[in-house]
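One protein chain is absent from this view; the other protein chains keep their places.
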Amino acid sequence: MSSPALAPTELEITAELCQKLLHYMVMMRELEDRIELKLYRQGKIVGGCYTGRGQEAIPVGSAILTGPDDYIAPSHRDMGAFLIRGITPREILAQYLGRIGGPTGGRDGNMHMGCARRHVLPIISSIGASIPVATGIALAMKYRGERSVVFNYWGDGATSRGDWHEGLNFAAVQKLPIVFFCNNNLYAYSTPIEKQMLVENVADRAPSYGIPAEIVDGNDVLAIYEASARGAAHARSGDGPYLIECKTFRMSGHSAHDPADYVPDYLRQEWSRKDPILRLQKHMVERDWATEADFKKVRGEILAEIDEAVEWALAQPYPDPATVTDNVYESS
Amino acid sequence: MSSPALAPTELEITAELCQKLLHYMVMMRELEDRIELKLYRQGKIVGGCYTGRGQEAIPVGSAILTGPDDYIAPSHRDMGAFLIRGITPREILAQYLGRIGGPTGGRDGNMHMGCARRHVLPIISSIGASIPVATGIALAMKYRGERSVVFNYWGDGATSRGDWHEGLNFAAVQKLPIVFFCNNNLYAYSTPIEKQMLVENVADRAPSYGIPAEIVDGNDVLAIYEASARGAAHARSGDGPYLIECKTFRMSGHSAHDPADYVPDYLRQEWSRKDPILRLQKHMVERDWATEADFKKVRGEILAEIDEAVEWALAQPYPDPATVTDNVYESS
Amino acid sequence: MAMMTYVEAIRQGLWEEMERDESVFIMGEDVGIYGGAFKVTKGLLERFGERRVIDTPLSESVIVGAGTGAAIHGLRPVVEMQFSDFMACGFDQITNFAAKCRYRWGGSVPLVVRAPAGGGIHGGPFHSQNPEMPYVHTPGLKVVQPATAYDAKGLIKASIRDNDPVIFLEHKYLYRSIKEDVPADDYTVPLSKAVVRREGTDISVITYGWMVHVALQAAERLEEEISVEVMDLRTLVPYDREAVLKTAKKTSKVILLHEDTLTGGMGGELAGLISEHAFEYLDGPLIRIAAPDTPVPFSPPLEEAFLPNVDKVVEKARWLHKY
Partner (left out) sequence: MAMMTYVEAIRQGLWEEMERDESVFIMGEDVGIYGGAFKVTKGLLERFGERRVIDTPLSESVIVGAGTGAAIHGLRPVVEMQFSDFMACGFDQITNFAAKCRYRWGGSVPLVVRAPAGGGIHGGPFHSQNPEMPYVHTPGLKVVQPATAYDAKGLIKASIRDNDPVIFLEHKYLYRSIKEDVPADDYTVPLSKAVVRREGTDISVITYGWMVHVALQAAERLEEEISVEVMDLRTLVPYDREAVLKTAKKTSKVILLHEDTLTGGMGGELAGLISEHAFEYLDGPLIRIAAPDTPVPFSPPLEEAFLPNVDKVVEKARWLHKY
């Protein structure tokens, strides 16, 4: 983990920071593109596959603020957070390919991974279930007197689950150090937000729990970075949870097999103009922090790293079938 | 069922209405006192027993407005609603005594009863579980084009359950004809409200769902009557759910075996001055609608009815053990 | 008659019941315009409209709970769980309320909970489970799993018409891997009736779901050496005790096969029945073939090792035959 926890006063948007953010966002985009648009179509990916295309700013702008003692509990759209926590493209690809060498060693697939050592809660497929669990991690932090914080991520769809309600309420009542990130991408699978809730914003629900909340442009990585710093400072200071709603859009189907015909064209077009990577690049160019050539170079390096990682992952062995019953219990 | 559904415009607080309300409140009080303070202590009651002492205004002031096609889904503090829907003291006592002749014929006990024919959803012991179910009844009403409404009752404790959240949200999104009544009696068993939620009022959570809400004095039966009429009119008109929070207090232990030592004396004293029955009687006396002698007479008649009902219920047979496996399935 | 996949057969059954009975409606996540994650309800929204095909928020407990409420008030809801694994999120509603209504107060709950179950599609631990046992063990529920397209249509129709809550488990692997002639008529397949899929005299394999096909393939492979009878339970509870005892008494050697994990699985239940009520007839141990007691692993070699298959059945059958 390279980034130690920042106090919000130290916050400054520097060229260096932007380069780092850009790196992870491009890495996430390219790695997911490689997985979904190439390996999946080539039939090499085992099972389904979800991406966070268009939502890269959210995991990257937030997780970059976490220190080694902090914990993240990501959603299936947050590959950038995995990368920042040190899970490598090699490991991620091995996971997608069902090989040894991925974080679950082939026991689980695609984004359903995590890493206890690097404080990434493995994704729980039951949508909403991560909220009580993340809350429990925050409880343990408080219990142990740590000054660390949990970043917990979920989508608009998760807010309809009972677990979401129970988790937010408990975190609030217990004043736990946790920041909730909602990626409100307007859809849960094919279900548009207006069929999910009558309020306009997920953040409008935070007052129910006495949790302070803010709404940010989910495609503006710097806005997310700043909001995350506020949220983390709040949580670390013992004031309890904080909620950040990131307005964004899923620039893909729900998963690789979903053409998302149910999304009206105008929405897709509107959001394609708001690409978070282009936006950060524009910011950097305007400040003379980088040129198109630099971006090309960054992308080239990343593609090379991915090429190498794909090769590595494809060379990894599958798990030994004889191990299928190992590790159900500590003693087995 | 004697009371047809009233349009809110017809609302008038008459002497006759007050007599009816008083009748049911006193009946509830005396019947529960008989059960808890007498039969339970005599060891005649099977299993545990919960009462709504001090909370009589809530079920009575609301359920009195329901017509035969409406449905109620009560909580374990709402015996008055059972009485209004036509479940008799005889039946209720038979239920508490585990006899044939009660609404569940001895299959279930105490307040865990109901009656499909009289549109009373049998209580679901899992706190919060009635909310999705009541919502489904309201869905069926809308689906079938009825103009009827569901009154669903629960306590402050229920609001912490995932089912509460899922149910309210779904009712709102689907614009279902349902009025939610919260009896906020400041405790869930021994757990005070401040350990349950950080907001001051349960009603403060209604905006999360886009549900209009109001807070009423839960010991003022007339205020509840008026609020219920507003709620029912809203729900019947197709505008979706409505929430009424009734501030009240549980003038008993959680159940008969609980001395409730955890309740500070000042709270109990404060609320003992707010008895909903005395309050209605005062209102009636002030308007010359009744005298102390009338109240004595009402109470006397009720006690006589209860005496008779106890005798009847004690004479009812227990269920035949040979029937234990009947009615698990339609064909069994 | 038309050649039809399992998924098409279920869809046709739903369609016919909705045409026949106005009180039948569909509710679940993404069941409307999207037609469900496995496209079972595709086209129903267009035909029956939003009143009768309801897209819900992501709320399993309210899906089954509101389904139960609607069933109590005169409708016949068919609710969908996107994956049977997530039925766990509505577990209290199903087991503590819906299942007990009739016993507690005579309440009829004509609810069907449809749920895609089972593995074989590299779905991993959360999208491959066989969830039947907790429901099999809940008095008041019925649990059904069709193994053929014909049964899929006939059983969904029978489940909808049944006045008790039915957990209707559809096998994901079978959705599109089998195709059969399915009559276009209005027929039902009765609940709680098992069927002998293949007659035999040496060994009985009692199973259900996908494993019916595995058993039939094993029987075919063994044809020259062993005469294997294959029984498809179809309904797991209340299950067809007479049929189970009949085949056990007939062949005297029984294999209990399921895709679900071993301990606490259906195989034990059947062993309990047979070893008590057909003890005298048995000429060999009751053999359980099931997945090992682990979550369902994701990676192909692990999932393959996990799932029962033809080889495993053949091997055990040979052993038992020699016994």
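Labels A, B and C are assigned to the chains in the order they are written; within every chain, residues are numbered from 1.
Definition applied: contacts are C-beta pairs under 8 Å (C-beta built on N, C-alpha and C of every residue); 3 or more make two chains touch, one makes a residue touch a chain.
Worth saying up front: this structure is predicted, and the values here are computed from it rather than measured.
Checked against the hidden chain, the listed residues C:D85, C:D164 or C:E303 yield one contact partner: C:D85. For the options B:R34, B:R90 or B:R161, the residue in contact with the chain missing from this view is B:R161. What subunit B contributes to its contact with the hidden chain is residues 46-48, 98-99, 104, 106-110, 112, 124-128, 157-158, 160-163, 188-191, 195-197, 262, 318-325, 328.
Interface residues of subunit C facing the missing partner chain: 85-86, 88-89, 91-92, 95-96, 99-100, 103-104, 125-126, 133-134, 136-137, 139-140, 237-239, 256, 261, 263-277, 279-280, 282, 284-288, 293-295, 297. Residues of subunit A that touch the chain left out of view are 71, 103-104, 107-108, 112-116, 121-122, 124-126, 129, 131-141, 143-144, 162-163, 166-167, 169-170, 173-174, 327-330, 332.
Throughout what follows, only the chains that are shown with their structure count from here on.
The innermost chain, defined by the distance from its C-alpha mean to the mean of all protein C-alpha atoms, is C.
One simple way to say how far apart two chains are is to compare their mean CA positions; for subunit B and subunit C this gives 41 Å.
The distance from the centre of subunit A to the centre of subunit C, each centre being the mean of the chain's C-alpha atoms, comes to 36 Å. Rounded to whole angstrom units, the spacing between the C-alpha centres of subunit A and subunit B is 46.
Residues of subunit B in contact with at least two other chains: 162-163, 166, 169, 173.
The multi-chain contact residues of subunit C, meaning those touching 2 or more other chains, are 56-57, 59, 61.
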